[in-house]
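All protein chains but one are shown at their positions in the complex.
The block that comes next holds chain A.
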Amino acid sequence: MAEEQNNTTMVVFSGDLDKAIASFIIANGAAAMGDKVTMFFTFWGLNILRKENVQTPKKKAFMEKMFGKMMPQGPDKLGLSKMNMGGMGAKMMKKVMKEKNISTLPELMEMAKGLGVNIVACTMSMDVLGIDKDELIDGIDYGGVATYLGEAYDAKVNLFI
């Protein structure tokens, strides 16, 4: 079988619920097509990977604590990029998607892990936002711009979300 391995890479910059769902649907689809998939999470995108109500035992600076409190903790706490209406929009969207039998973001994330999608958290952004490894979900990798580019050079599909 002359099946070449193709890569799909994604930079997930946004921490919006709708964009996170879109990125994980594409990631799962690409993995199902047989691609090696790498998702690089940076800036607000890191919030998608946060665990709920988990605080690192490490000491944080004042600004880091503020960031940690103000930013959404994990996939269930994200808002919509449009029509969020203080979280009402996100609730309504989740309700509609459930009725239409569409997988939730946490389900899509589990599915992606099961299909071997490589999830990479940007360590520089983690440092800026004061997010510690303890506060992110398990089973992910850590890296910087070269980690992402190294995969992106070999990819035929490369997205910035």
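By our rule, a contact is a pair of C-beta atoms (placed from the backbone, for glycine too) under 8 Å apart; a residue touches a chain by one contact, two chains touch by 3 or more; residues count from 1.
Following the convention adopted for this analysis, contacts and distances are computed from a predicted model.
Looking at the choices "Multiple resistance and pH regulation protein F (MrpF/PhaF)", "TusA-related sulfurtransferase", "Putative membrane protein" or "MBOAT family protein", the name in the UniProt record of the chain not drawn here is "TusA-related sulfurtransferase".
Only one of A:Asn28, A:Asn47 or A:Asn84 touches the chain withheld from this view, namely A:Asn28.
Here the missing chain is touched by one residue of A:Thr56, A:Gln73 or A:Ser103, and it is A:Ser103. If you put the missing chain back, the residues of chain A touching it would be 1-3, 25, 28-29, 31-34, 100-103, 111, 115.
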